[in-house]
Structures are given as structure tokens and as C-alpha cells.
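One chain of protein is taken out of this complex; the other chains stay put.
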């Protein structure tokens, strides 16, 4: 009891009491959580609820990284971390304001440069856990390759229309990275976006909130928790069907996290890989590579 | 195109454009949504995200009903519609403020009396769709009995610890009500609460956000949508497992929505039913009734 | 003996050492009511009333036979077969 009071102020004890009550979480879980840092990449439909629940729960340090977009009114039907008054403002700063309103003690750093291949390792290195809340194929490969190189656990979410998907990569020796599962990129004309195909607001909300659950299990090292690695959650909001599918393990020949036969194929640092050509090469008009 | 511009202002067109882009939603779905009213009962861990996504999406009229609690700091780790500055304020008003920040055009009425048997029919009658975001057995029976009497679709969510459940009741002739599935209440000492057993913040978040998805399908009458009736979503955040189980249909002898053999057993109006004795009668020390 | 899978969730797993899924040998020719009584006597160490009163499951617990609501399968009278998966799900009320 004395130890608890020494570690936490009364405000903190009260704020986090309902999760510290959980037997598997407890005071020790809260301590671990308060010492961890989480990077949320993308301040949109996935990143808003994910960051809101992580800041509320008392993650030690939260990083928000977005590509410098400003809040657009068309974001507001799903990006509940922004307000009408913040239309036109920088998304990272707008989301940070919302998080600070909920939990003024949060430690939040923001960067509006987006994730780039050149700086991916530097950007990710200072964090313990990474959330991919982005909306494009190129970012997903850059983030995964960097997490694979640094062996940082990556909680990846995506959503469009009425559907969402969630998976955790690189969280253990056996866990695959995104590239293990998707060695070749999809053809660019097969990729939809929420801005062109539309999305029902709470669908990315469900996935972003599940990303927060997975990140909290990793950060607080919750006893008996199983994160969603080598698995993928599929949520279809239209039919209200969910399933969890089993995925392959880490690939020994993965270019990012394994040892390809031709060692020059190994991606050691995303800065040295041409993501533009890679994702364009998936074009439907081009013969496919043989690894998918 | 002209018709669209006549029906909606530019602000509205922009705000809801990403859901109107959805083929099954479209302009007509947005119109239907803007003409519907939804009552969210409970402004806590489930009600906060549910109301935030419903207000953001442009539901015509939103009712917030809570039992007059004020915001406590221990709510803030999961109730993301409240802010640190609102600690001590009325929960309905605090949540309304957050919704108005997101969508200043929202039409929101609040009532801090809680749901009571005496006024259940009057409270629910003016709304098209009801969300049960409460945290106790008695409220769940009162709300369901009233929705059964009025044949109002009821989107019911619950969560505790690392687990959550979701189901839709009374949305069609074949749909059961809560009492069809649970004719007898659980013993009071078998019922946990988030305040005594604890809860991981984003777990009710996942369920509350799914409740918003179900309510939007009902309100916008989305073509081809299947709501979660005669089914229940189970989410276990600790293991990241989800499943959707099939439940029985409406019971012909249900006291709330059917015709019990002894017609005096029929609950026509919750005001005439003694919920206190009913939920206490479930005590483990008492012989069970024969209907479960 | 008959081999079945037993699943416990919604807090019921706390009655069986936190185990959410058990592969279990049970006596032959049990009905589901008989299985409930057998679990109460053999797997549950304390607070038995949180699970059942004899062969009657306590209110507030959903029972599934191979993922289907037992209400559709005869409830306590259902005859267990080898390989059956029986789920006991306590409903939640928090929020």
C-alpha cells in the first residue's frame, strides 16, 4: 500500500484505478505502462481512437506522426479525435489537444513529416511499440520493414467501406512481419482508399480501438495475454461478422526479417530501398514476381 | 446533383461525404439518418464512443440519458467523451459538450434522471432506436421490456474486465428481446461491475463503437445490411478472440414480447412490474424459476 | 469415457482455474444436464452456486452446443456425443 502511494499520486491512483483493479493488470501493469512509449502513425480514423484510449490509459510517452495534413471537414464523421474548430489545423496538433483535454498529464510528442523511408529507423527507434494507422501501401511496407529491422512490435490496422482488419507483427521471434505475409504489393489500381471508396465512420473506430487493446497488452505486459500475431481479425460491419484467421509464421527467406538466399535482397534499412518502384511494380500490367 | 444540393448544405455535403460515397449508403442513406432519432442510455464506457460516432455521422436527433452521475476521474481511462475539466460535471452535459465540439450542428437532448420503470415507455417512445449502454441488470430488463412493448430496435452492449458482448433485440418480428434470451435474472452476487472488477478501457470502446455501427445500419436502412439480431458478438480482448454465436428466435411465451400462458404474467408496461424484487429473486440462495 | 471440449467465459473460467478451454474425458451416455452436474461435482472447487444448482445451470449463463444456442437442441435433455464442444458463457452487465 505504501509502495503504491509512493509510486503514484492520488490523481493517478484515481484515474487508473479501474484498470489497476484488474488482477492481471494491477499496479505493476500500470507502472510498466507508464514507462513505455508508443508511436501512433496516422492521426485519422484508426489513429484517433487508438491514441485516445492509449493516452487515457496512461501510456508513458505517446508519439503522433502524420504527414502534415490539416483537418478537413470530411474527416470528422470518423476521426473523433478532431473537432469542428480544428478544421484547417495540423492533424497531429489537433489530436494532441484532444488527448490533453482527456489526460492533461500525458506526455505527447508530435511530428508532421509523415513516415518516410529515409528517416523510418530514426523515427521508430525511440519507441517501444508502433501502431500502423496509415492509409496507403507504401507507408505500410516502410513501417513494417523498419519494425522488422529494429524488432519493434507493430500493431497494424486497416479499414475501408464496411470492413476492417487487424494484425500484430514482429512481436516475437516467431512472428511474421507484414512483408512475410505480403511479399509482393498489390497492383496500385486494386487499392481503394476511404477518400475514394468511402467508409462507415465507426468501422475504423472498431479496428483502431482494438489496436489500443493490443498495444496495452504489449506495453503493460499483461499476464496471460495473447496478442494478435500470426493471426488476423476480420470485421465485416455490414453483416456484423467477425473472424480470427490463422496466418503463417515468420518466413526464413523474408527480405525484411529473414535471410533471403541472395543476401543483396535483404532490406537492412528502409532508406536504401526504393518503395516507389516496388509498389508501382505491382501494377496489373506487369508480370508478377514468384514469391506470392 | 441538384437534388443533392437542395437537400444538404455544402458544410453537410462535405462533412458526410465519405459515408455518402458508400454505394449502399449514399445520399438517400444520409437523408434517412438525418430524419432518425437515437436514444443512448448510459454516458459511460459504452455510451461515450457510441454517441460520438452517432453524432459525427449525422443522426437527426440524439438523446443522452444517464442517471445523473457526475464525471469521476476514475471514468476517464475509458469514457473518452468526457474531459479532465469536466470532472464533477453532469455526465450527460459533459458528453454533449464533446459531441457539439465534433459536430456543432447536432441536435442533442439530455436527461439526467436515468431510466426508471415508471417512465420507461414515455422516455423511449419519442425515439426510433435505443442503445443500452448501462451497467446493471435492472436497467437492462427495464429497457428491454419497454422496447419490446413499443417494438423499438434495441442495440445492447456490455463489457467487463477484458470481455465484451453485443446483440440487437426487437428489431423485427422474429427477433427476440433480452428477456426471451434471459427469462430469469442472474443472482446479484454473480454480477460484476467495472467499478469492482475493473475493465480495460478500450474493451467497452470496441463494443460501444460496434453499437454505433449497428445503430447506423438501422437508422440509415443500409441496403443489404444484417444487424446482429438472433446473434451475439463475443469479444475477448485478453486473447484477441472474437466469435458470433447464433441465438434462439423470439419466444412465443416471453413475458415481455410474447403471450405467456397465464396472461396476467404479460408485462405490458414496465411501470407495473417490480424490477427490484425480480432481480433480487435471482439470489443464489433462492430456488430458481423453471424458465431458464 | 467420452471426450468433449468444454469452454468457459464471461468470468465462469474463474471457477475452473482460469481455463477458458478444456479437453475433457467425461462419463459415457451423459445428457447435457448430467454434464452440468458432473462439472459441478468434478471440476468446480468452490462457489458451486455460481455455476449451477445441481443439473440446472444458473440464470444468466448461455449454453452452446457446438456453437448453437442449446434452446434449439433440447437443453438439459441433449445427449452428449464424443467430440461435442459445450460452451458456458456468462453474460456481462457492465459498461
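By letter and in written order, the chains are A, B and C; residue numbering begins at 1 in each of them.
The rule is simple: a residue touches a chain if its C-beta (ideal position, glycine included) is under 8 Å from a C-beta of that chain, and two chains touch if they have at least 3 such contacts.
What you see is a predicted model; the values in this text were computed from it and never measured.
Of the chains displayed, those contacted by the omitted chain across the entire assembly are A. When the whole complex is considered, the residue among A:133, A:225 or A:256 that touches the unshown chain is A:133.
The residue from A:13, A:109, A:150 or A:247 that touches the chain not shown here is A:247.
Seen from chain A, the chain kept out of the figure touches residues 42, 44-47, 133-137, 140, 157-161, 163-165, 181-187, 189-194, 197, 199, 204, 232, 234, 236, 239, 243, 245-248, 282, 284, 287-289, 292.
Following the convention adopted for this analysis, only the chains that are shown with their structure count from here on.
If you average the Cα atoms of chain A and of chain C, the two centres end up 38 Å apart.
Chain geometry summary: the mean Cα position of chain B and that of chain C are 29 Å apart. Residues of chain A in contact with at least two other chains: 224.
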